[in-house]
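Missing here: one protein chain of the complex. Every other protein chain is in place.
As written, the chain order gives the labels A, B and C, with residue 1 at the start of each chain.
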Amino acid sequence: MAAATASNALSPFADAPINASLTAEDKIEILRKMVRIRLFETTSLREYQGGNMGGFLHLYIGQESVAVGSISLLGKNDHVITAYRDHAHALAVGMGMNECMAELFGKATGCSKGKGGSMHYFAPDKNYWGGHGIVGGQTPLGAGLAYALKYQGKKGCCLCYLGDGAINQGAFHESLNLAELWDLPVVYIIENNGYSMGTSQKRSSAHPEEGLAARAEGYGMAWDKFDGTSVYEVRAGVQKAVERAHEESRPSLLEIMTYRYEGHSVADANKEKYRTKDEIQKQKNEKDPIEFWKATLADEGIITEEDVKTINKEARKEANAAAEFAHNSPYPEPSAILEDVYWEVDNNTPAGRSGRHFFYP
Amino acid sequence: MAAATASNALSPFADAPINASLTAEDKIEILRKMVRIRLFETTSLREYQGGNMGGFLHLYIGQESVAVGSISLLGKNDHVITAYRDHAHALAVGMGMNECMAELFGKATGCSKGKGGSMHYFAPDKNYWGGHGIVGGQTPLGAGLAYALKYQGKKGCCLCYLGDGAINQGAFHESLNLAELWDLPVVYIIENNGYSMGTSQKRSSAHPEEGLAARAEGYGMAWDKFDGTSVYEVRAGVQKAVERAHEESRPSLLEIMTYRYEGHSVADANKEKYRTKDEIQKQKNEKDPIEFWKATLADEGIITEEDVKTINKEARKEANAAAEFAHNSPYPEPSAILEDVYWEVDNNTPAGRSGRHFFYP
Amino acid sequence: MPRTIIYREALKEGLDEELAHDENVVIIGEEVAEYNGAYKVTEGLWDKWGDKRVVDAPISEAGFIGMGIGASMLGIRPVMELMFYSFAYVAFDQMMNNAATCRYMSGGLINVPIVVRGPANGGTNVGATHSHTPENIFANMPGLKVVSPSTPADAKGLIKTSIRDNDPVYFMESTVLYGMKGEVPSNDEVEGGDFLIPLGSAEVKREGSDVSLIAHGRAVITALEAAEELEAKHDIKAEVVDLRSIRPLDETTILESVRKTHRAVYIEENKPFCGVGAQISSLLMERAFDDLDAPVLRITSWDAPAFYSPPVEEVQIPRPDDIVKKTLTIC
Partner (left out) sequence: MPRTIIYREALKEGLDEELAHDENVVIIGEEVAEYNGAYKVTEGLWDKWGDKRVVDAPISEAGFIGMGIGASMLGIRPVMELMFYSFAYVAFDQMMNNAATCRYMSGGLINVPIVVRGPANGGTNVGATHSHTPENIFANMPGLKVVSPSTPADAKGLIKTSIRDNDPVYFMESTVLYGMKGEVPSNDEVEGGDFLIPLGSAEVKREGSDVSLIAHGRAVITALEAAEELEAKHDIKAEVVDLRSIRPLDETTILESVRKTHRAVYIEENKPFCGVGAQISSLLMERAFDDLDAPVLRITSWDAPAFYSPPVEEVQIPRPDDIVKKTLTIC
């Protein structure tokens, strides 16, 4: 099977300048990132089932190439914002497994001090602006991050991810118009995994033959649609949009075809009802982005079975250590409830001391 | 000038079946409606300036052919809903000048008992569902009226009007997706008068060459764009969409090019700043829908100068009588404030008598 | 005969019966049909009633709720599910303007018989964006009705009444209560064969003479636990009053209770500033001033967005112990 997919991998995309410029180390790092993400999530799933977390857990397993491939293109003035399926983007921008796992456990050592949970990861120091639970709600924020870059004269862009179901939120359309009207350097990336919860694209979105991203045409906005299995293809496709943002300060709408293996969230009891076991298995066999990338690198003679084993072993070790770290971390004190609500209060400024800010207890 | 425009009037649209079927009486009635609308509005403007009204007054002068032409196509199961620039549609569906004028005066005899004002006319008995002040807010309602028709198995449609600036409200896009996804018999009509308040289309809306209605393509929805000067053209263009709704239960998005002579509202002090006097004058000279229709009918030998004078005289008389009626009507009693809030209370049902509904006074 | 069923089942029974009662009733929402509902409230209804009566909607709350409002003007009776009531915020204009004001602005020519239902609660560790409790917000708007059932019986009786009501009713449930058991009369026990509970009628869920614990929604259950402890440990007989419907509001029952006990505490899971408790406190201020032996106290969620961390969020939301402590300060 590996062989089969490997040959597909010898695609024109490998020769795209942005890919040709990758060193062997770069390519192995990309593999490592994807493997780390997957093991972080399988571990978080295990811990969720072990009763160590509350709320939701939306897994990205099967989609890793999209976040890792696109974020691998970014530089110091480029920013990232996404929805609630946000673990992969967090690790891709460089957040550590420890603070991410601890956040799932609701521990004080979590990236959001246990306040945000799975859907609400943030790391502004890594240009990562969340982690947003309201479908489509992040799309105006993405335009805003781009607006700020342009306002401050910085050459950068914002990658704003959303799901295929999120395209039916009005705020997204308002954002598209603003982005095109004001030439904002934002790249909207529809991670099209075919379903919004249990609803297939067909049952939720009216669109032309060409696909969901074609909605960009109504705004005269550049758009593209491509498969997400190969990191090369993802990088080649997203790079065009990043350049458009950097060089012309113009927005783009991209649709990347991908697939999630798990349910919408861990609580999804119907994950094999609204789609068949076979459909899922077929994806795993033929389009798994990690297997595909492994085969590609093997093909290129960059990695051996050994290397892969080592990468897996290290990643598993790291993920287990993160779970350990989360287990051993303390929960926040109740006093933390009234912290991080107002900047002025947290910083004990005169404004923060003027008048009553909290009305219970 | 009349001659000039008249020749344009001999357009292919005159021969469109839906127009060929019009009797001379029908055509004269269309003229009468447009003239009555214009005189209703010039009279309301006079009364507004006379200090007899509060709030806003958004005039439709210059756009009459759009409302009258499209609504002239409707039957008993067809419905109409629009925004706040709603006087023309009200008179076109058959509301009387008296209750419309009295509403502007805030009198108890107004179509909404003085509760709605200029922006909020309603006449459900005439399939007229408002009159809505929130830009774009009526667009989901339009889909809902169509949904109800389909649900009840009635062969009808809903014409839902919106402005060129309203296309940038998210609710409109959500409505387009729902309408196409669920095959709702709704016809969205963008009355494109080139401006949203003082903002030109260019400064507010990103769109492809083809125009604003092309946004429909993102939903795979049928769309069309045409000039609104000629009632024939309006009827021919809208009829296609009405048939699509009636015969296939499919939605459409239409963009009709038109122009408003007055300011955005009577309060608009900049009406000759964001556009030139010349631009306005040119429209009046070359594209006035009433002059155009007069010339057309004269050309067809259907009306004489005399007839036109009579129609004008009668309309002016009717409008003045309406102002008279409004002047002489009583204001609502303060007790009316707490009426028409809850159906159950108004109808004094057990539900309406159970618990407290009003908390002041 | 009396049966014990869970809150979720009771709701579903109510929905099922109203689908049968009126062919214009249609259930619309995300995942309500083929998926059987994100919280299984509509489980089986699509199988039974089919595509026309139970409809899966795209993630377009402003669009489909606005659509329902429009359809209701022509006589359809849409029952809209919000997967979380927090998502009302993207449909807020439709819910506050079109649903609440069209009747008024038309001088009474229109009415909007729509129900928008779904869970409005914190306590399930889904974070700030998913834990809004807007009962005070919607009840502020004249033209709207707001209902919040705390038991399976109330859930069934009130959803049926809400669907038959000819005004817009915003029906706020709780995911924490969905699995809660309770007695619900079967139809053969009730006259007319329909178990309907009127809006605007509060219920004394527990008799008492020393203090009135007034609440709505899940906080009623918390108050009942507190009342048990107050009696057992402190010999204080607390009366528990459940508003059930916030607007219309049954002020009579509230005032009767307080005029008997002379002491009151309002408990809710909403945020404090301008919460429902503030309204009830001001009501007692104006109408029971001389009957009060102590100030009316309020218990709400801690005044911050919802905290994700399970053990901390548990502290953030009113617990029986918080009620006991606060009550003891005035008894």
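Of note:
Here is the rule we use: a contact is a pair of C-beta atoms (placed from the backbone, for glycine too) under 8 Å apart; a residue touches a chain by one contact, two chains touch by 3 or more.
In this text the structure is predicted, and so the values were computed from the model without any measurement.
From the options A:A24, A:A269 or A:V341, the residue with contact to the chain not on display is A:V341.
Taking the complete complex into account, C:M105 is the one of C:I27, C:A57, C:I76 or C:M105 that touches the chain left out. For the chain missing from the display, the contacting residue among C:G200, C:G277 or C:P310 is C:G277, taking the whole complex into account.
Touching the chain that is not shown, out of B:I134, B:C158 or B:I311: B:I134 (per the contact rule at the top). Touching the chain that is not shown, out of A:I18, A:A143 or A:I303: A:A143 (per the contact rule at the top). For chain B, the residues touching the chain absent from view are 53-56, 103, 106-107, 110, 112, 114-117, 119-120, 132-137, 165-166, 168-171, 196-199, 203-205, 270, 274, 331-332, 334, 336-338, 341, 358-361.
Although one chain is not displayed, chain A still touches it through residues 79, 81, 110-116, 120, 122-125, 129-134, 137, 139-145, 147-149, 151-152, 170-171, 174-175, 177-178, 181, 339-344, 346-347, 350-351, 354-359. Remark: the residues of chain C touching the chain excluded from display are 62, 86, 89-90, 92-93, 96-97, 100-101, 104-105, 127-129, 132, 136-137, 139-143, 247, 270-271, 273-279, 281-282, 284-286, 289, 292, 294-298, 303-305, 308.
Here is the rule we go by: only the chains that are shown with their structure count from here on.
Using the mean of the Cα atoms as each chain's centre, the chain most removed from chain C is B. Note on chain placement: the centre of chain B and the centre of chain C lie 40 Å apart, centres being C-alpha means. Mean C-alpha position of chain A lies 36 Å from that of chain C. In chain C, the residues that touch at least two other chains are 58, 60, 62-63. With touch defined as above, residues shared between interfaces to two or more other chains in chain B number as follows: 170-171, 174, 177, 181.
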